[in-house]
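A short write-up of the structure that comes next.
Here the complex is missing a single protein chain, while all its other protein chains stay put.
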Amino acid sequence: MVDKRTLTGAPLHPSVEGFAKAAREGRMSRREFLAQTTALGVTATAAYGLLGLAAPAAEAASHAKKGGRLAVSMIVKANFTDARIFDWSELGNVARHFLEPLVRWTPDFTFTPHLLSGWSANADATQYVLTVREGVMWNNGEALTASQVAWNIERWAEADVDGNSMAARVSSLIDPDTNKAKAGSIVADDAAGTVTLNLLKPDISVIAGMSDYPALIQYPGKAVNEGVGTGPFRLTNYEPEVGASLDRNDDHTWWGGEVYLDGIDYIDFGTDPAAEVGAFEAGEVHLNFQTDAEQVGTMDDLGFERYEVATGATIVVRMHTDTEPYNNKALRQAIVKAVSNEDLLALGNNGLGLVAENHHVGPMHEEYAKLPPISRDLEAAKKEIADLGFAGTTLDLYSLDAGYRLLTTDAVGAQLEEAGLNVNRIVMPGSTFWTNWTTHPFSSTNWNGRPLGTQVLSLAYRSGVKWNETAYNNPEFDALLDQAEATADVEARRAIMAKIEAMMQDDAIMIQPYWRSLFAHSTPEVQGFRMHQAFEHHFEKVWLDA
Amino acid sequence: MDLLIKALSDLWPVWFALAGVFIISWPTRQYTGLYGKLYENPIGLLGLYICLFWIFAAIFAGVISDIDPEAQSVALRKKGPGTPAADGLISILGGDVAGRDIFSRLFYGARVVIPISVTATALAFVVGIVAGLPAGYFGRKTDAVLSFLANAILAFPVILLFILIVLIARDGPLIPTLLGVLGFAPVAFVVVAAFGLYGKAGRTGLLLATLLLPVAIVLAWILGSLFWLLGWVVMAAWAAFFVTRVMNCGDRKLAILTIVLVPVLGFIYSRVAFSLPDLGLIAPIVAGMFGEAGSQSFNEIEGMVNNLFIPRDAALNVFIAVCFASAPGIFRLVRGLTLDTKERDYVAAAQTRGENTWYIMIFEILPNVRGPLIVDAALRIGYTIILLGTLGFFGLGLEPTSPDWGTMINIGRGGARSFPHMVIPPAFALMSLVLGINMLADGLREMSLKD
Partner (left out) sequence: MLAFAFRRILLAFVTILVLTATIFTLINTNQNTLRAIAINELGPQTPAEDLDSWVADNVLTKPLVVRYGEWLSGFVVGDWGESAVFRRHIFGYDPDAGRNKWGVINERLYATGILAFWVFLIMVPVALLIGILAGVREGSLRDRSLSTLSIMTTATPEYISGILFMVALASRKYHIFHYIPDIPTWISTGQMAYLDDFYFKAVANMRNGISFEDLFLPVLTMVVYGVGYIARMTRASMAEVMSSQYVRTAILKGLPRGTVIRRHALRNALIAPFTVIMLQFPWMLTGVVIVEVMFAYKGFGQALFVASTNMDFNMIMACSIVSVLVVLLTQLISDLGYVLLNPRLRLR
């Protein structure tokens, strides 16, 4: 029997029904549901259907016009040779137009097959069968084969390669003894066009990992900048810090059909957001990678189209709890009490985002538990600081030297000064700041969003982990976190999270003022563009209405 | 228009002060020498009064602005001139990107910019003079070594020098070392000057006196935090030794001056170079004697002293960078002037009289080249202000919350095209002050040419 609801026609994955129930009852966010179920091989239409919704119609492209070059303002980074070691989404953006991923994470937060035509997972998520899309050609004239896909996945699993971040995403394939894919775990069948992954342990994040920006399928033996790929464009120039150009590859038939743009020019205007606004005003660019929150109003005023997406990206102004005087919990609590997260959002990020609650879990996570609201209590904070004998103490507050990180940290400083502390602001450019970001006594750090609430907690707040910038060391917290990670039931997990969140608030290890919304702007002629939650550019169906 | 009137009326203490200066200076201009002569030169006079305007604005910044320059308010964020702020106040020039009142920051900015640029220039001058006089006077090897050093520093583009000092050296030993070296110049100057007056007693005395302080500095690095005590012991011993030498030689007035000057300079030096907790030692005593209120006002006084001598990290880097960058230029100027002057008759006369070489340099040559030096000093303060702004522009300078004009320009320039009110005021402030200084220097030059 063929099940129309899945990509491969395999039966619906057993856990999907449970997710659907949770989503219908409001225990799981719609976005989370779509991501989870499509990762298990459910089609986007069916996933919407399970919620009783209609899938958003793809943009009608009948009136699309062909022609024109799209100019995009974006930092053009170095290290453009091997996709698996890409460390910036900007690198992926250039490459994605001629190298394609197996799976794409859409702006609707669903996973759709791209170079695959579908996949299916077994009940306990230990075996995945990936079906390679038929008719995909490399731009050197060869057809894409299952073994080429397998070659790529094997390379992802090479955990010993410096900077290979794909290894963490396919960790369930890796033999800890050899730090490579375990023999027999990746089986390619060129005749059937399938790749079977036999995982060492259950893993529901494999498909999600294959949609990330380093997960681009390369032609065996060719570096990224050699330009051999399956995508509709051809790389014509790549110059870090200056720009990159792609032309539509008319010698190559792309499996996805018609592409409208003649070419894409990425131009690097440096990190100064003012230069970018200038570029827009001068008519130099059509679109940018991201609009700095401070420039959103300006760009709106100038009549450019705004694109927005709410995410789990955030900033934390955290204290290193091993360092004097931040090892004093009462002082930390007073510091947190002395600032208003609403004000920090308004002053630091132009009011664009969602107020957060100092525990790094938010409403975009399914296990988020709502706690009683926190608020600024200046008088109490002032009194506590004075009682503790810290009135007039000078605290060094570190941050990067520009943008929302600078402004937000400045605002924290100003509010702490109102509470009777003396704040000495120290700003550094990236090269200096990141040299010891985990050990700055009191500083701000930005974090990208992750699908699950427990992921960041586990990365950054578990005792002794590499990225533990607060030196948070709370066995009780660790135990609860382990418990939460082992609890599949969202409802039960939320109950544990409520405790964890309250614990983090009480320990006052950081001010986490807000969740950022991400923005981009374009000139009115850009059509068919959608802001992606991970800044991905998909320009195959973008066109210019000149 | 209302805003302009309000701005002008808020500036009343400045107008009063300027009027006061004029009322006193005009009738007495016959008797006040070079300063009085400025009143006959319209350009110089205008320049002088622009400078005075900013000096008074800096002094009265607290009276002029009713809004706290560092407080951030959501209501003022990016809002244009005339926006109502909290407590029924009006923000005359609007708020910046962080919701701080620009009008207040402008005048508090003068408080940051003027002291740093003046003290940094002054220190650079002392360094330039202390090195330039012997280089020009002795020539040969002294000159070769010092000139090579100066030229090497000058060969470095200022901006690269700044980036290197501020980025690379921000937490290495370079900044303290430079401070130790540059900051030693004023002390050395006093030593040399005094020795020049009384120094016929012999070279060993000079040598000992000048060497003891560096010994204390070396001790500083070895002993770390303990130094401040030891350093002072050494300093006191040195001063005592020195003063006895001076006393033996005669002139009481200068001896007393030295007794006063040496500890004061030593204090400033140790304070700036090592941020020593000198006042911290007294704090508990004050608290014990006067209780809570006493220790609070003590804290305030200490804060003022701290701000005066620029011990804050970021400002210190800037101070050193600026000083280091301008000293070689001054060195070259002084050296050139010395070369010119040392052939003069009065120098020859002093040599025949058998005067000590240091006496000749400091009391014969230096006063005779003061004309060009004064003009250069004025110009250089202007240049230093521009440099400070450059540092601020690159975000290399002071704290990002500091109201100095360069930083304000840097923070505001991102939105300059949509919110010009955030950058134009500091830009004009900086421009007008530098303009005033240049005009003053021009006036002074004309005066000195007429002499």
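We call the chains A and B, going by the order they appear; numbering starts again at 1 in every chain.
Here, a contact is a pair of C-beta atoms (placed from the backbone, for glycine too) under 8 Å apart; a residue touches a chain by one contact, two chains touch by 3 or more.
Fair warning: this is a prediction, and the values are worked out from it, not measured in the lab.
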Counting the whole assembly, list the visible chains that the omitted chain makes contact with.
A, B
Among A:64, A:137, A:302 or A:495, which one touches the chain that has been omitted from the display?
A:302
Touching the hidden chain in the complete assembly: which of A:247, A:284, A:342 or A:525 does that?
A:284
Taking the full complex into account, find the residue in B:62, B:157 or B:367 that is in contact with the omitted chain.
B:157
Give me the chain A residues in contact with the hidden chain, please.
78-80, 87, 162-163, 237-243, 265, 267, 269-270, 272, 275, 278-279, 281-284, 301-302, 429-432, 434-439, 466-467
Which chain B residues would touch the chain omitted from the figure, given the whole complex?
43, 148, 151-152, 154-160, 163-164, 167-172, 174, 382, 386, 389-390, 393-394, 406, 409, 413, 416-418, 420, 423-424, 427, 430-432, 434-435, 438-439, 442
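Just so we're on the same page, only the chains that are shown with their structure count from here on.
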Computed distance of Cα centres, chain B from chain A, in Å:
49
Taking the complex as given, what residues does chain B use to touch chain A?
70-72, 74, 77-78, 97-100, 167, 170, 299, 312-314, 395, 399-401, 413-419
Please output the residues of chain A touching chain B within their complex, sorted ascending.
272-274, 277-278, 281, 292, 294-295, 297-298, 301-302, 343, 346-347, 392, 401-402, 406-407, 410-411, 413-415, 417-418, 424-429, 431-432
